[in-house]
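Complex shown without one protein chain; remaining protein chains in place.
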Amino acid sequence: MSSIQNSIRMIDVGAKPVSLRTARASGRLVARAETIRRIRAGELEKGDAIATARLAGIMAAKKTSDVIPLCHPLPLDAVEITIGFEPEAVAIEAVVRATARTGVEMEALVAVSAAALAIYDMCKSIDPGMSITAVQLEEKTGGMRGDYTRAGGPDSRPSR
Amino acid sequence: MSSIQNSIRMIDVGAKPVSLRTARASGRLVARAETIRRIRAGELEKGDAIATARLAGIMAAKKTSDVIPLCHPLPLDAVEITIGFEPEAVAIEAVVRATARTGVEMEALVAVSAAALAIYDMCKSIDPGMSITAVQLEEKTGGMRGDYTRAGGPDSRPSR
Amino acid sequence: MSSIQNSIRMIDVGAKPVSLRTARASGRLVARAETIRRIRAGELEKGDAIATARLAGIMAAKKTSDVIPLCHPLPLDAVEITIGFEPEAVAIEAVVRATARTGVEMEALVAVSAAALAIYDMCKSIDPGMSITAVQLEEKTGGMRGDYTRAGGPDSRPSR
Amino acid sequence: MSSIQNSIRMIDVGAKPVSLRTARASGRLVARAETIRRIRAGELEKGDAIATARLAGIMAAKKTSDVIPLCHPLPLDAVEITIGFEPEAVAIEAVVRATARTGVEMEALVAVSAAALAIYDMCKSIDPGMSITAVQLEEKTGGMRGDYTRAGGPDSRPSR
Amino acid sequence: MSSIQNSIRMIDVGAKPVSLRTARASGRLVARAETIRRIRAGELEKGDAIATARLAGIMAAKKTSDVIPLCHPLPLDAVEITIGFEPEAVAIEAVVRATARTGVEMEALVAVSAAALAIYDMCKSIDPGMSITAVQLEEKTGGMRGDYTRAGGPDSRPSR
Partner (left out) sequence: MSSIQNSIRMIDVGAKPVSLRTARASGRLVARAETIRRIRAGELEKGDAIATARLAGIMAAKKTSDVIPLCHPLPLDAVEITIGFEPEAVAIEAVVRATARTGVEMEALVAVSAAALAIYDMCKSIDPGMSITAVQLEEKTGGMRGDYTRAGGPDSRPSR
């Protein structure tokens, strides 16, 4: 009972001040060129993958504390999902903002993951080999540990 | 209203027979060597990342139809999460089984994503540059479209 | 990607001040006179429809951001459901209050809808032709766009 | 304790055979003509209301047993949302199918309500006086009580 | 990684036959006599504790796989909550039935716990010293391990 290994816990954020927190995360769904073409042309059996991915990302961000065991439930101010295309990939970015005692990195990462998974779901019958890669934090602001910008981060933003 | 683009829908699986479905998915959380060492040694402020990741993966698999908009709700027979370590990565694998009218690929992929995100959450204060990569389907069995094995799949399994 | 049509998003409320918000919504479940009589007499196979409707409304108000894709998750101060009877209708009213950055209209409308649907569920075996009508916002207060009162609103309140 | 009034309960469906169940429900969101024009033109601040309403309806159908207290949790085979337009209304229809021991009327009605509420949410800043009306069951098939078709039902279907 | 300690997993029930499963659980909320009197007389600030407890129990049974990490999601056939009174206690019983590959003990125990907690919530301002005791399985039927009846079980049933 006394080892650090076992004592899983939600960190106490009560002493932290409420402040504006933002986080931007990104990720990529790598797919065949024909799959990308069909997503863009709206030629999928299940329908509009872009709208579905956006809504999946927004709704998942709101569920973060339900999916990630040690995350605090937070009221979110904004969630925005940007989706761009490359010849063989969908580039996904999520920006989350909250006025809270703790950061929103996980909300942004969960949003990117859910958006990518939602597109995977809509294309899996034609391209089961797709892969979700480089789901990562690009930058965050607010909080006492200071801001964070990923080395080389700005360059990796999807073209909008 | 008439374009394919807009008609988002949940596919009708009512005519498919109930059969045993399995899916195995994998993914990687790339981190600094020191982060991996601390996960393995149980030296994280939030506690045991391996147990937390396993439970996050299992519980997220059960929430798949709540997170992925067009997934069917399914009773699951089994969810198993395997976690292995490389010098600079955590390798995660999820196996899901169900006796159902549709496959469980999404459940396995959601489980891997949630497990990876849960570890990210527990290490983000010491290593915010971690990245989740190669979240992908390794194999699936059951259903009318036949089985699927990822090219080169078996080699990518984490050592247990 | 650039059209307004596609860019679904949760509006940023971070710049709005926190203030007291209230909303009152109403709706009607139109049913046969005999159905109304049985609801009031407590003669339904599934039991007490009034208590069930109240709890369904309160619990649904708390789930609003989970059901309505672009709603912000809000801490609610109060939810109150009033249920009245007419010869061939149940009149439902919900009042919701929160100290928040955005309004609670959706919470009140979701509460009315869920309460009406819960009664429908309990009576559907004896009166499947029931209809839910006039689910609408009666008034709201708080926020920067000013208060709102539905034209003719006060008259439409259910007798308590 | 002994009165019918108090004994709220989920009906036992264990003795009913598993069979194909379908339900079709409809409803209307009455709005100003200018609001309808902006929904159709994709000129809303929050984005594409049609895609959002479809997804809100599908996702809410899956949550029915969580929102309606006495509904049984059911695996659904299919959910389809159709949205049509009139000069001053959005017409919404939901078709739900399941292979189950009990009917899916509530799933279809919840889907219609959630879709209407999602559109309300996206238009409320420009037209708070909108009203949701005539949320009702159009037809159902399957089960031991026989099929049901609403008197005059077919005429009320939205033009697709 | 190889120790039994760490390998948390959801047991595979795929090889078990689908059969009728029932479970009955009970529990007690011990309270002051005056608290019991007020519950029975309907004199609580938050309203009808009996109806609320019944609905809390039914709805929680449906959420069991969401609350208990390693429980399988199950379609339930029936949930019934019985509430009885003693001079200084509320006696709660839950009966759950399902046609499934695994038992419903946890659903019944979760229902009893949630019903007791819901009453606690409604009385806590007048009697914070209440205690929930003897939450236990009374009997179960179905499944390959055979039926179970608690020693002395029948005597502990609340008077209805």
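Chains here go by letter, A, B, C, D and E, matching the order in which they are written, and residues are numbered from 1 within each.
In the analysis below, a residue touches a chain if its C-beta (ideal position, glycine included) is under 8 Å from a C-beta of that chain, and two chains touch if they have at least 3 such contacts.
Fair warning: this is a prediction, and the values are worked out from it, not measured in the lab.
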{"item": "For the chain not depicted, the shown chains it touches", "value": "A, B, C, E"}
{"item": "Among C:H72, C:R97 or C:R150, the residue in touch with the chain that has been omitted", "value": "C:R97"}
{"item": "Positions on chain A where the hidden chain makes contact", "value": "1-2, 6-14, 65-66, 69-70, 72-75, 100-101"}
{"item": "Chain E residues that touch the omitted chain in the full complex", "value": "3-11, 27, 42-48, 51-52, 55-56, 59-60, 63, 66-71, 105-106, 109-110, 113-114, 116-118, 120-122, 124-125, 128-137, 140, 145, 148, 150-151"}
{"item": "Contact footprint on chain C, counting only the chain that is left out", "value": "20, 50-51, 54-55, 58-59, 62-63, 73-81, 83-85, 97-99, 160"}
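To be clear about the criterion, only the chains that are shown with their structure count from here on.
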{"item": "Self-contact between copies chain D and chain E, residue sets same or different by half", "value": "different"}
{"item": "Whole-Å gap between the CA centroids of chain A and chain B", "value": "15"}
{"item": "Distance between the centres, which are taken as Cα means, of chain E and chain B, whole angstrom", "value": "32"}
{"item": "Multi-chain contact sites of chain D, meaning residues that touch two or more partners", "value": "6-11, 47-48, 51-52, 54-55, 59, 63, 66, 69-70, 73-75"}
{"item": "Overall pattern in which the protein chains touch one another (line/ring/star/complete/other)", "value": "other"}
